[in-house]
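All protein chains but one are shown at their positions in the complex.
For chain A:
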Amino acid sequence: MSKWIEDHLPKVVLAPSFIAVLVFVYGFLIWTAWVSLTRSRLLPKYDIEGVIQYKRLFAAPRWDVAMNNLFLFGALFIVISMVLGLLLAILLDQNIRTEGAIRTIYLYPMALSMIVTGTAWKWILNPGLGIEAMVRSWGFENFRFDWLVNPDMAIYTIVLAAIWQSSGFVMALFLAGLRSVDTEIIRAAQVDGIPTWRVYSAIIIPSMAPIFLSAFIVLAHLAIKSFDLVIALTGGGPGFATDLPATYMYAMAFSRGDIGQAASSAMIMMGVVFTIVVPYLYSELRAKND
């Protein structure tokens, strides 16, 4: 008996976690997928009725806004964070004397909760007492910066705050990448008289392709999961102007009592994550096994 335990101990140790993941990730995923195919409202029902919830979802104007916001927010957030992160990493890689301190300053927002970030930016951006009032008090009486309460512009405040929070992290990723580029090649290029910008654009940046991919995956993942920031900064408003799939799902699940809609919207989010993450994980695991 004790021999059996000793032989199987590794499996016994791993089993509880594995079972937990099977049940609470994959089992729950199947539960949600199942319920998304039913007529569940306040309570879950288990009779499959087909894609009725998805039809309702795609017919709902609020969901339409949420998906459009996700793509607009996601695209701007990812592109600007990457460009900014790369720029700052390159600038910081020029033998800056105070690099450590600057890096600390650029990266600290990543330690904050999105709720804290949202609270801070909500105060800064509020038209009555924030930046708008400040610039007006400097004598620019007609200055307007009311994005937070303007339904057409409110989504950009989410972009602004999200970039503030995450671009330092992208910078750290790229900086680590720059440090791992073979210095011999760079020195050889410099000896050959190749201008610095060419060294970057032709040698260094292309060699960091895997880091671009990693940064993209992390940022896309952050964008899809964005929930706290919207809740704290705009509450999804004005109206539903800054709704994202995550806030839509939450509203359906916990305030509207529409479990069917909550489940189907969660499944769409799952689908978006799946299409981005699975090819990445697949290539990662394959590369590691080779």
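Throughout what follows, a contact is a pair of C-beta atoms (placed from the backbone, for glycine too) under 8 Å apart; a residue touches a chain by one contact, two chains touch by 3 or more; residues count from 1.
What we mean here is this: contacts and distances are computed from a predicted model.
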Exercise. Name the chain not shown, per its UniProt record: "Cell division inhibitor", "Carbohydrate ABC transporter membrane protein 2, CUT1 family", "Maltose/maltodextrin transport system permease protein" or "AtpZ/AtpI family protein"?
Worked result: "Carbohydrate ABC transporter membrane protein 2, CUT1 family"
For this session: Identify the residue among A:37, A:65, A:82 or A:114 that touches the chain left out of the display.
Result: A:114
For this session: For the chain that's not shown, point to the residue among A:60, A:80, A:203 or A:217 touching it.
Result: A:217
Seminar exercise, completed: Residues of chain A touching the missing chain are 6, 9-11, 13-14, 16-18, 20-22, 24-29, 31-32, 35, 44, 88, 91-92, 94, 96, 102, 104-117, 119-124, 129-131, 133-134, 137, 164, 168-169, 172-173, 176-177, 210-211, 214-215, 217-218, 221, 224-225, 227-228, 231-232, 235, 245-246, 249-250, 253-254, 259, 262-263, 265-267, 269-270, 273, 277-278, 281, 284-285, 287-289
